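Missing here is one protein chain; the remaining ones are kept as they sit in the complex.
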Amino acid sequence: MTRYLLRRLAGAALVLLALSVLVYALFYVVPGDPARLACGERCNPAQIAQVRARLGLEDGVLTQYLHFLQGVVAGRSHSTGTALVPCDAPCLGLSYQTGQQVTALILERLPATASLALGALVVWLLVGVGTGLLSALRRGGPTERILTVLTLAGTGTPVFVLGLLLLMAVCAHLQWLPFPTYVPLGEDPEQWAWNMLLPWLTLGLFESAKYARLTRSSVLETLADDHIRTFRAYGAAERTLVTRHALRGAVPPVVAVSAVDLGSMFGGAVLTESLFGIPGLGRTLIDGVRQVDLPVVVGVTLVMGAFVVLAGVLADLLHAAADRRVVLT
Amino acid sequence: MTPTADPRTTGHAPAGRPLVEVRDLTVEFDTADGTVRAVDRLSLTLDAGRALALVGESGSGKSTVAAALLGLHRGTGARVTGTVLVDGTDPAAAPPAVLRRLRGGLAAMVFQDPLSALDPYLAIGDQIAEVHRLHHPVSRRAARARAVEVLDRVGIPDAARRARSRPHEFSGGMRQRALLAMALACDPRVVVADEPTTALDVTVQAQILDLLHELRHETGTALLLVTHDVGVAAESADEVLVMRGGREVERGPVGRVLAAPAAPYTRRLLDAVPRLDGPVRPPAPPEGEPLLEAVGLRKEFGRGRSAVTAVTDASLTLRAGETLGLVGESGSGKTTLGRMLVRLLDPTGGELRYRGEEIGRLDERRLRPFRRELQLVFQDPASSLNPRRTIGDSIAEFVPRGTGGAGTRARVRDLLDRVGLDPDRLDAYPHEFSGGQRQRVGIARALAAEPRVIVCDEPVSALDVTTQAQVTALLCDLQAELGLGLVFIAHDLAVVRRVSDRVAVMRAGRIVEQGTVAEVYDTPADPYTRSLLAAVPALDPVLAAERRARRARHPELAGI
Amino acid sequence: MTAVTDAPAPVAGTPATGAARQVWRRLRTRPAALVSAAVLLLLIVLAAAAPLLAALTGQDPYAYHDELVDSARGGVPHGAFGGASADHWLGVEPGTGRDLFVRLLYGARISLLVAVGATALQILIGLVVGLAAGLGNRWVDGLLGRVTDVLVALPMLVLAVALTAVVPRDFPRPLLLILVIGLLGWAGTSRIVRAQTLVLKNLDHVSAARLAGSGRRRTARRELLPALAAPVLTYAAILVPTNIVVEASLSFLGVGVTPPTPSWGQMLSTAQTWFRADPAYVLLPAGSLFVTVLASTVLGDAVRTALDPREASRLRVGTAKETAR
């Protein structure tokens, strides 16, 4: 188990290393001069050169990258003009544009993304899994047909379309909810929840379609399994078969896929965040890309990648926990 | 064992009426290819405490009958007509509550594959407790105690602790015991066992059959045993009903039917069953040249600490015109050894010589000249042929090049004819053939390469017994005719005995005994060989009882 | 030889000849699948005939109609339903007065072209990588596995945004979109192909091919590729709607085709501010996208179920990676 974890984590580190190299290489060819952008408008060449030197852009890409690695592993310090400000490991550098520490920036943006992802998780576990279960229970009947159509409709709707339609219906026509504004949880928990409701619903319902299908097919697959026949042959009622035995078969895939989805959502749901104006990691990254803000892009990409990779490990662990037959090697 | 020995004779069945009564049962399914009549006007009766074996080859409808007893066809779209009464209850018509009482409470089913028949996510004890509570209004705790009790009864050591294990933590035999315990936990009046030992090794099979016998003796439960293996029926049943194509062929006391079969099909069936006392091959031909020699062959899978040794220190010699039988239970390494012999697997160590030349370490390119000389006939005729290619195409690939298109085609037709298939069917696809026919295609394909050595890896174990006999006969004929060296791998000692000149017995990756058929079967030197031989079911119920007694007296023969 | 007495038994695996017929037979009984196929067919015909229909309605997708919008009110179209009229069947675009019906049709061309092209590329790369990983030794498999991991860990939409910025503007945009989506989205395909290859290569008939002395490449071509066709094609059926959404998402983020070329995602992107003032403008591209993705999902599902009912549910899970959220 420990060996497994170590091996997976080493693999994850390798993937992240490759990821950072890739992003550095890619951004090296992206047009746009970060020094000029950071300098502001109407900078003269001398000033741009000074900024370039301060940002360390005069070094070769390799040197820059090694400095970055050094920052991650051992920390480094940056000049503010009057003093050197230490940036402790894992230091992801300073934003070219705002001079803010990227680590701080990420920590600041993470709560918004996390509250979106976790709320959506609740929605898809309730709605998605519930729908899947219900349609498995009522298989062959009209309920299942209606649910199947709804689920397919869900699969067929891009998240931003779903969000727009929800906005139109819930806010504009019915006026049930205010237009969503992100309020940090720490500031006003009640407002936070009300304002996140629509984003949660949007992302959660969008994902629900997938989970409904997953749950339904897992349940049906399990219902076709021999051990269900055993309990049927021993007089168990159909409902017991679904709720006690077949649902259990749906738990490992749902848990595993949820972990993976949650991981990639913790890295930011770009479209949902931008639609609802949630200041999360996804928007931070897109902004970073557009502003040629390499430290931000690399930092956020690494954090996103780490979430995805770790979610993969977590998914395997949860899968193994939910299904004891799975042996981790 | 007699009905009166049953403490619960106050059942619903009126006195004098059988416990299970089936009259004119017909079951039909609709499939994409039309209606299939799986059971055709079958009738049977089973009295309390008695044991009836339904024997038949695949597709005979025997399992369908078993399912009908518990009403398992309800809601599946199958059409069931005729009368079925289990202790007075009609499983096809009973209201759901009554049906649920019948299932498990009156008749408990023991399924074939013990791994898939148990819920993989629940502890075994909980599953048994759950089933127990379905029929007995007791507390959770009491049900769990009962589960431990029955697990202990079926011989699970340390039952209280093992009750918390999940199915995958049990061995195959233990799982089958657990299934029996589940049946036991419900106190049924009849146990319906559907191929309960088919997935098990022969020694484990013997243990389970012994246990079944013991339990029945103790509780007086009736038994309906569904099996394809006449030997199993002989071991366990009082009466036997031979089925074919959904119909009854013959019915009678087991001793009578086995000793003096009335129906021609039963006779053919019995003739086809390989026996340990059946005829052996004529004495081996004079010593031919050594074709294939293995010296200390070894195979490991994986590396480092997770490495698993599948075969170790395997040495054998195969001569032209000779058949070497390789027997062992599942996991003994016989298939791995067989595949190393034809270099489908690379040996980790040891030497492999073909006609004096070392081929164990040749790479794929240098191996190419030898490839066609060493052929393999696979166990599963369904997966060994590419379903997307005609059989003619599959065979032609093995015909040495340079024969020319027309020549190749003629050669393929020739080969098909040689293995007893219609040469005109060379453009047919594998799914258009039966299992036995496909195995013949597999043999034709091996022959097409004009090999000197053929390794047959369980070539008949997926086939029905009558087909088995035909295919083994074909192999023997071909070998004699072509002077091939044949390695015949099987788990069935009787089959190996019938075809081999010499036999090697494998256990846990090692060859534990090697010698002529006479040496190994008549005077086995290794205790493992002895226990294997002791576990083979006999076709004579009297003999079976004797051997059961002997096994009971000498647990070391069974206690593997 | 002795006569063969045992009867043919049903068999696992579907031969090529029977597959098409079998799929058709199963599809025929599913009205939803047939309707979806009809909708898609209609859409393809409409998209292909877009210039013809434009000529028929007398509308140009790029022509401005300043008189049709209310300049004093932010450029909202005059009249109800987004300015729908006999000339402009589905109304006009706010701010420009361009005809929405014709723009929707032209947008369909981009959506379908990019989705199908990207799917083809994903399948191609996925096949090559998956086969190489499945057949190669430990090192090749490990290396390709890590490469796939990196790809999966990459935030695809964001990287696509960066990539489109790198490429010169005169590079044809639809081709660029195909390349970007194709090059970044093959991980799912390669994982499926690898898994299938690992199963297939241990099948007896593949081993048998070695006994005939055929080399690896020949074995891959003759034994593996035909067997991979079914799972890969069914996976492609899932990828097409996914890619339609990805294309729309990229256009939504502003890195799709160059204006004034219409695409659904770009229309939605500009429409999102208008959903109160001019709901028709939002609903048209949203509805088109919805119907297209729904129809191709239903059809893909049906084909997959028809080909292999048991495999269907497992493949679904593999799509999680490409989701654009």
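Quick notes on this one:
Letters A, B and C name the chains as they come in the text, with residue numbers starting at 1 for each one.
Basically, a contact is a pair of C-beta atoms (placed from the backbone, for glycine too) under 8 Å apart; a residue touches a chain by one contact, two chains touch by 3 or more.
Assume contacts and distances are computed from a predicted model.
Think of the chain that is not pictured: of "Acyl-CoA dehydrogenase domain-containing protein", "ABC transporter substrate-binding protein", "Thiosulfate oxidation carrier protein SoxY" or "NADH-quinone oxidoreductase subunit H", UniProt labels it "ABC transporter substrate-binding protein". For the chain excluded from display, the touched partners among the shown chains of the whole complex are A, C.
Shown as candidates are A:Q70, A:T98 or A:T143; the residue that touches the absent chain is A:T98.
Residue in contact with the omitted chain (choice from C:G74, C:G142 or C:P172): C:G74.
Contact residues of subunit A toward the unshown chain are 31-33, 36-48, 50-51, 53-54, 79-83, 85, 97-100, 105, 108, 164, 167, 171-172, 175, 178-182, 274-277, 279, 283, 286-287, 290-292.
Remark: the residues of subunit C touching the chain excluded from display are 62-64, 66, 69-76, 94-97, 165, 169-170, 253-255, 258-260, 269-270, 272-278.
The rule we apply is simple: only the chains that are shown with their structure count from here on.
Centroid analysis (C-alpha atoms only) places A farthest from subunit B. A separation of 47 Å divides the Cα centre of subunit B from that of subunit C. Separating the CA-averaged centres of subunit A and subunit B is a span of 51 Å.
Within the complex, the subunit A residues that touch subunit B are 225-227, 229-237, 244-245, 248-249, 251, 322-325, 329.
Residues of subunit C that touch subunit A in their complex: 146, 149-150, 152-155, 157-159, 161-163, 165-166, 241, 245, 248-249, 252-253, 268, 272, 275-276, 279, 282, 286, 289-291, 293-295, 297-298, 301, 310, 312-313, 316-317, 319-321, 323-325. Touching subunit C in their complex are the following residues of subunit A: 11, 14-16, 18-19, 22, 26-27, 29-32, 152-153, 155-161, 164-165, 167-168, 172, 203, 206-207, 210, 213-214, 217-218, 220-221, 253, 257, 260-261, 264-265, 267-272, 274-275, 282, 285-286, 289-290, 297, 301, 304-305, 308-309, 312.
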